[in-house]
Each structure stands twice: as structure tokens, then as C-alpha cells.
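With one protein chain held back, the other chains of the complex are shown just where they sit.
What follows is subunit A.
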Amino acid sequence: MYNQSSIGSFASTTTVAKPNPMNDYEVVQPPDDSISSLAFSPAAIPQTFLVAGSWDNNVRLWEIEQSGTSIPKSMQSCGGPVLDVAWSEDGTKVFMAGCEKQAKMWDLASNQVVQVAVHDAPIKTCHWIPNYPCLMTGSWDKTLKFWDTRSPTPMLSINLPERCYCADVDYPMAVVGTANRHIIVYQLEGKPQEFKKLDSPLKYQHRCMKIFKDKKKQPAGYALGSIEGRVAIQYVNPTTVKDNFTFKCHRSNGTPNGFQDIYAVNDVAFHPVHGTLATVGSDGTFSFWDKDARTKLKASSEMEQSISTCAFNHNGQIFAYAVSYDWSKGHEYHNPQKKNYIYLRSCFDELKPRPTS
């Protein structure tokens, strides 16, 4: 069922619950603690680099070769767990933000790190907006701030109704999902401005969100994942109400006693070429979906631990996912002895949309 064509040295491991049930390429020297964020380098640079932020306070950088080999390149430390990482559009810098309430800019050429943003509480999200240019940071201090990296004060600070839990940027659109299920859409042209406050289509805590594009490659809406195994696809300007919908995912298939376990959707990512999407969950699986055909394209086997985050590279050839504990069962289930993994999957064909019949 889960046959994959190009399998390297892991061909022998086929049983489920083994570390690598999908036989994907394993990134060497993974972080020592859970992986909070993954980001691939942009198209501007010829090589492919992957950065990962971790709860072990470090941000690591690998070069990913065509063969699937990963080469550790560099690492930077932060003063606290890292919650988000982002690339600059030219691929020269990496931004990292987290529990130390600061965002930092890592200049890869000089290997220097400078602080570029500060909040009153840990920073949950950071996104680079090349058009300004500026860094957008969303924090648990209930603010969204925009930083010119050369100035110690933010260009703009916007108050949020609640703590920022998830955000995404695709110029000229930005979205933020907060605690207590608020959604705010911003338009970034000219000056970042609130465009719309929306009622959540979901009944449970927001956890992840990503903007998707329409056929003209313009940002059209977003996918929002919640802790209750559900993702909402929302258009900012839906042509009909039927355009917006939710779907269930990351739920157990009915245990013997008829009890269903519902897991959090930890991350969602859109394929940059096909516009299809991937979700990863606390249940330790990833799934690929076609939102237009409203079908599931693929479901993975279950990993050893939850999948905490995922990312596509710029041309959609590689799907990276991080197998590490996400705290969904509390600290009691945290086993620091368990290795964390980042896997790379050749995914281009698997994410092709359903042929329209």
C-alpha cells in the first residue's frame, strides 16, 4: 500500500512503528529535542538548505543534496526554545524567534546573529515580508509587530484580541489565528492594515494556518487547523458560501471499544506547484489532500511519535516532516531518550491533484 519508489538504505525496515515507516530520507544529526519549525531555502539560491528550530534552543542548518543526503552546515543557539524560523527571500538570512521573547536575524554569509525584534512574551511566529522589507512577529503578548531590521523599535505594532497562535504571510495578505479562536486577515499593501476579522469556522483551539493561492497565483484564502483533528479551508472572498468547508483528519480509526481519539493538527502546508496540501498531526501521521477535489490523496503510516511540523521546498520536490513529541499528552509522555527525526520525502507526484473528470 505504501510503496515508495526511491528507497535508499532503509529498504529493510518495513514494519510499522519502526522509526521510519515511510522509508524516507533521514536528516542526519537531528535536534536533541522536539522540532518546532522547519523551513527550506527560497528559490533565489541554487542549493537547497533546510533550517530547523528546536526546543533545545538551537537552529540548525543542513544542505540537502539531490540524492537525499543531508549535510549539517551550521548551528546557532538562542536563549530559549525556538518556536519559529523563516528565510529572507534572497536566502542570505534566517530569522528565528521563540521563548526568549526576541527574534534574531542570522546572516549566513558572516555567521553573525543580531536581535531584530523584541516582545513582552515569547514570540510564536515570524515571517519575512520582502516587499517592505520587514519581519512580522506574532507573540503571546497579544501583539503583532513589524520590524525594520535596522531599527530597535517596531515600524508598527498591532494589538491582537488574544495571544497569537499561528500566522502566515503571502504578500499582500497576512493572517493570524489566536487563542479563543479569533482570525484576523491583514492586507499589507501600503501599510499593514486589518482587512477582516472573522468568526472561526472551527469550534476548537487554532493551531496552524497557511495561506493558499488561486489559479492566478494570488493569495486567495487560508487553511486553518485546530486541535480537534479538523482543518478549515476558507476563502477571503468566497464566491459562494459553499467554497468554505472543513474536513476531519488525524483521528483514530475507531478503537475496539468504539472510542475515537481525536488529535491536534500540528501543521499544514501547501504544495507550491500543485496547490494541494499536507497536514501533520499529533497522531504521528501526515496526509496529503486535494482541497479542490475535496479528497485525500495519501495517508502515511503512523510514526513513533507525533509529527510536530512540516514544510515543502520551493519547487515542491521535497516534503520535510519532523517526528518529535508535541506535548499533546503532557509532560508525562515526554521521553527525552527518544530520538527526534526529520524525514525528507520525494513528494512531487504524490501531491498531484486528482485529475478532474
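The rule we apply is simple: a contact is a pair of C-beta atoms (placed from the backbone, for glycine too) under 8 Å apart; a residue touches a chain by one contact, two chains touch by 3 or more; residues count from 1.
Operating definition for what follows: contacts and distances are computed from a predicted model.
> Can you pick, from "Proteasome subunit beta", "BED-type domain-containing protein", "Mediator of RNA polymerase II transcription subunit 9" or "Geranylgeranyl transferase type-2 subunit alpha", the UniProt name of the chain not shown?
Looking only at the record, the undisplayed chain corresponds to "BED-type domain-containing protein".
> Looking at the full complex, which residue from A:264, A:303 or A:320 touches the chain that isn't shown here?
Once the missing chain is taken into account, the touching residue is A:264.
> If the hidden chain were put back, which of A:52, A:129, A:297 or A:323 would touch it?
Residue touching the chain left out of view: A:297.
> For the chain left off this view, which of A:22, A:52, A:99 or A:144 is in contact with it?
Answer from the full complex: A:99 touches the omitted chain.
> So which of A:122, A:138 or A:275 would be touching the chain we can't see?
In the complete complex, the chain left out is touched by residue A:122.
> Since one chain has been left out of the picture, which residues of subunit A touch it in the full complex?
The missing chain touches subunit A at positions 1, 29, 36, 44-47, 55-58, 60-61, 63, 65-66, 71-81, 83, 90-93, 99-102, 104-105, 107-116, 118, 120, 122, 124, 133, 140, 149-152, 163, 165, 179, 181, 201, 203-205, 207, 227-229, 232, 241-242, 244-251, 253-254, 257-264, 282-283, 287, 291, 294-299, 326-331.
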